[in-house]
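Only a single protein chain was left out; the remaining protein chains are all shown in position.
Think of it as A, B, C, D and E in the order they're written, each chain with its own count starting at 1.
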Amino acid sequence: MTGLIVTGPPKASLADVDVLATLGVATVHEAMGRKGSLGCGLRPIQLGAAIGGTAVTALCWPGDNLMIHAAVEQCGPGDVLVVSTTSPSRDGLFGELFATALRHRGVRGLVINAGVRDVRALRDMGFPVWSAAVSAQGTVKATAGSVNVPLVIEGELVRPGDAVLADDDGVVCVPRDQVSATVSAAKSRAEKEAASREAFEAGELGLDRYGLRQTLTTLGVEYLSFEEYEKRSST
Amino acid sequence: MTGLIVTGPPKASLADVDVLATLGVATVHEAMGRKGSLGCGLRPIQLGAAIGGTAVTALCWPGDNLMIHAAVEQCGPGDVLVVSTTSPSRDGLFGELFATALRHRGVRGLVINAGVRDVRALRDMGFPVWSAAVSAQGTVKATAGSVNVPLVIEGELVRPGDAVLADDDGVVCVPRDQVSATVSAAKSRAEKEAASREAFEAGELGLDRYGLRQTLTTLGVEYLSFEEYEKRSST
Amino acid sequence: MTGLIVTGPPKASLADVDVLATLGVATVHEAMGRKGSLGCGLRPIQLGAAIGGTAVTALCWPGDNLMIHAAVEQCGPGDVLVVSTTSPSRDGLFGELFATALRHRGVRGLVINAGVRDVRALRDMGFPVWSAAVSAQGTVKATAGSVNVPLVIEGELVRPGDAVLADDDGVVCVPRDQVSATVSAAKSRAEKEAASREAFEAGELGLDRYGLRQTLTTLGVEYLSFEEYEKRSST
Amino acid sequence: MTGLIVTGPPKASLADVDVLATLGVATVHEAMGRKGSLGCGLRPIQLGAAIGGTAVTALCWPGDNLMIHAAVEQCGPGDVLVVSTTSPSRDGLFGELFATALRHRGVRGLVINAGVRDVRALRDMGFPVWSAAVSAQGTVKATAGSVNVPLVIEGELVRPGDAVLADDDGVVCVPRDQVSATVSAAKSRAEKEAASREAFEAGELGLDRYGLRQTLTTLGVEYLSFEEYEKRSST
Amino acid sequence: MTGLIVTGPPKASLADVDVLATLGVATVHEAMGRKGSLGCGLRPIQLGAAIGGTAVTALCWPGDNLMIHAAVEQCGPGDVLVVSTTSPSRDGLFGELFATALRHRGVRGLVINAGVRDVRALRDMGFPVWSAAVSAQGTVKATAGSVNVPLVIEGELVRPGDAVLADDDGVVCVPRDQVSATVSAAKSRAEKEAASREAFEAGELGLDRYGLRQTLTTLGVEYLSFEEYEKRSST
Partner (left out) sequence: MTGLIVTGPPKASLADVDVLATLGVATVHEAMGRKGSLGCGLRPIQLGAAIGGTAVTALCWPGDNLMIHAAVEQCGPGDVLVVSTTSPSRDGLFGELFATALRHRGVRGLVINAGVRDVRALRDMGFPVWSAAVSAQGTVKATAGSVNVPLVIEGELVRPGDAVLADDDGVVCVPRDQVSATVSAAKSRAEKEAASREAFEAGELGLDRYGLRQTLTTLGVEYLSFEEYEKRSST
């Protein structure tokens, strides 16, 4: 296998990405029709960070971080570096030195479907990271891979220039050409959620607010007092 | 499959439950004869919270949170909502809006053998949650399930009205009819632990305190100096 | 199966161990030629702790902590207790009372390839722990095992007296007879890392600093503008 | 923890159990309303075996098979031995010698939520086994457990005397008091399946046979030619 | 979420697909530059089957097989049905009745990133299946999904009309527009493998045949007699 380093991909509008970042991963995921989540396997190494940026992608061989070095050069202000491997790997492909180089270039954070290390230093320098593992296990720089080709993480495609959002709920990817439509959809969803929050604080039930009593009836779900239930179970 | 919503189950005494909550999950689990632990897969999304309450149970289809809506209506002050799915699911079935509705009803927290989302908001509002995953992945409201039927999580039965306790060590369930006996057993275990703590602080060994030297001898465990061990290994 | 309790193993120099602890797990692991990591499965129950010490090892039967009691007696100032089981086990083999006894003896922390409990109390008393799980599930004291025999955790050998270092990146073991050589290697690696950090802060690229442009060329990795890439993909 | 050995539990009718066994695990599971499956983790060690019997249950400590010895004495003709452990264990708790003893007593097979060994001998002697693992790892006989108490495997309760059915699709448990109702339901389901099979062989579609075209419409699922789809994607 | 059913996608040439199928999954994967493998999680339910066909894809909600019904109608001679779910699911989404309908339409087999059931019947009728699990757990038909949209399985994209090949080594997907180039590459790789096989049968070493002695030297790998190694280890 050899590889490609693709330069100058088109990118989602940073202004739009910034709006999406304030709305949060869960809301944006819903606004896209429940798509784009990179799964529950990518967890933040810090609490409370919430970022958005445009993806620069790196595809590495397991246990090998050569292509992250190549990817750094393709990164600029507003980007988020997204790394995956050709086979599952939990080794520590990324650490403090990479973060130092990326911060110099204005990169907003890292999403890596593999391991990271130096996590205390990463937290101390305030460089946000979402990863599949924390591992001290080091890597070689021996095998070709690619930069800025489409990646797949947990069943979702991430292409260079796509919007990548990450917070305590995980990571979501919005395809470049859907970013502006998603901004509108996510805003209107956030408004609906605000209204529901107010209603729930006042004691309304989701059963009534979302018309779910009818759904339960249609599905044949039955209400039963505990006494009736006990009686029915014992016969 | 259709479902049942059972109303008005008998509940463990909240006064007893509150005593158990102060004693902690590990102590209560020991006091029950090492039973009732819901396993190491359910982890808190916050640090330091410790709750106890009476279980309201919801059994959902994977990727579907319809029955949580139905369960909310069955919840009241002192309850803990306990959710599981008919097949393993790590999707985010529960979020901030549900917590808002539950808090209005006096519910003390959530135990869910599936995923949650909006975890930052949940932490900020102080609604304690123990879950199998954090996931932005949303769900539908399309399939029947049940409320207040017995659930099984990691090999332990949770029935509506049972006492459910949760802290940084995980979650334990005490069957409704064993709660008052468990209060006495847990109190006396906590006293024994306090005495042992004092003895260990003073330098006593568990080998002596629990009579384990005899156990080692009976089992044929042998003491050997490092030199003898090396010699024996090399022949 | 019966067991052995080996007494008085030779130990790595604590002065050397203390130097390694300040250099950190990832740096020491690299300095050893990328060896000794106990894997990404052992995670700290606290944030920010970093310890080093000499290993006292305990090999237990799954669900049984008898041999930890025997191991406590073999522990002294500067030691780290390292526990594993003969088959994988996530039960809570270790808790606050053991920590109390170990602290009395000057032990610096615990590394356990199984579960722990009382984690809130352990955090409150400042006893650092790295474990494979947190679990309230208690254990018996019924089956023989060994103390101060070589253990294997995630493919790495830990012998009594070896240096064990742990921080937020995980745990690394340095064989007793390699400790002093590792001190020199780790120091010189830390110096190189400091120089690289400075260079990266000034904007140098790893591609240039480590001569990786040549590697990419040798491997046949090709640079391509996005437009060329698109064109090539569509044919 | 100490234990109980419960003797003489009531049992499901073997005549009914034998009928269920001929209908197969998947059909019986559907007939119960999609309940009772012991999950995809229990796999047969042989191909093509299909058994049914009444459960004798054994609850063991991980790595300890003492209670299987106690359970053997409680087993008789038509029984299936069902074994689980208090914490997950993949050790080889069961082997050829146990199977020899069970066959002498007329036992029909083993379902074990742990490991087995001697699998070649077990296949050769025709003793059918469904297990969570195959493992040469041996066990001790040191810790108390229970016989003929309710067990939970993968979220389902198995009580002594319940009907247990196992084939290449896995294992299903039918509660003793639902066996006769399940026989009728399963028979009528098998008839429906036979009719559907015939219809499908003749080319009918499930969309038509089950009225699912309406479901798709209600859910808003849209048909689109590939050309339209391509056009829509590119804008 | 709602869904799409895309009709009439272009398909890879069946003649080419048939050639690839005879060359085998591993060879085709290598010929594509080590791409396209759907991972080690998809295993055959039978031994020795080897198929190739053009993909019809179905994306289902976990625990819901509604969209497989919709997909059947889109299937024709030479197709392979490829199914995945929006979140991981191991339920039995597919069984004998579906296979009956698909065989009627000339479909060559099933690749499913979820569970199947009726596996004995599937083997008996000779309908080949590769799946992530075997599970008796049944499903509902309640939630929208899509047919003939791109799917991702274990990090690889499968688009409708792509060539899908499966044998005892697993499953590989060849993008529609690369099928004919892959035929040539795979044929020439198969010839090289045949030559290597002959050489290895005659005793040649891979070290010599592939010029790897030089690689070892360049990497600094050192040859050492066991005596020298022992001596070096002991100092």
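Here, contacts are C-beta pairs under 8 Å (C-beta built on N, C-alpha and C of every residue); 3 or more make two chains touch, one makes a residue touch a chain.
Note that the structure is predicted; figures quoted are calculated from it, not measured.
The shown chains contacted by the absent chain are A, C, D, E, with contact judged over the whole complex. In the complete complex, the residue from A:8, A:88 or A:150 that touches the missing chain is A:88.
Although one chain is not drawn, the whole complex shows that of A:137, A:182, A:196 or A:215 it is A:137 that touches it.
Considering the full assembly, D:148 is the residue among D:54, D:87, D:113 or D:148 that touches the omitted chain. Across D:54, D:135, D:196 or D:215, the residue that sits in touch with the chain not pictured is D:135.
Touching residues on chain C toward the chain that is not drawn are 1-2, 33-35, 84, 86, 150, 152-153, 155-157.
Taking the complete complex into account, residues 2-10, 66, 69-70, 72-73, 90, 92, 95-98, 100-101, 104, 115, 117-120, 133-138, 141-146, 148-149, 160 of chain D touch the chain not shown.
Mapped onto chain A, the interface with the missing chain covers residues 1, 61-64, 86-91, 137, 140, 142-143.
The rule is short, and it goes like this: only the chains that are shown with their structure count from here on.
Number of steps on the shortest path from chain C to chain D, with steps defined by chain touch: 1. Here the spacing of chain B and chain C, counted between their Cα centres, is 29 Å.
Contact of a single residue of chain E with at least two other chains is seen at positions 1-2, 86, 90, 137, 142-143.
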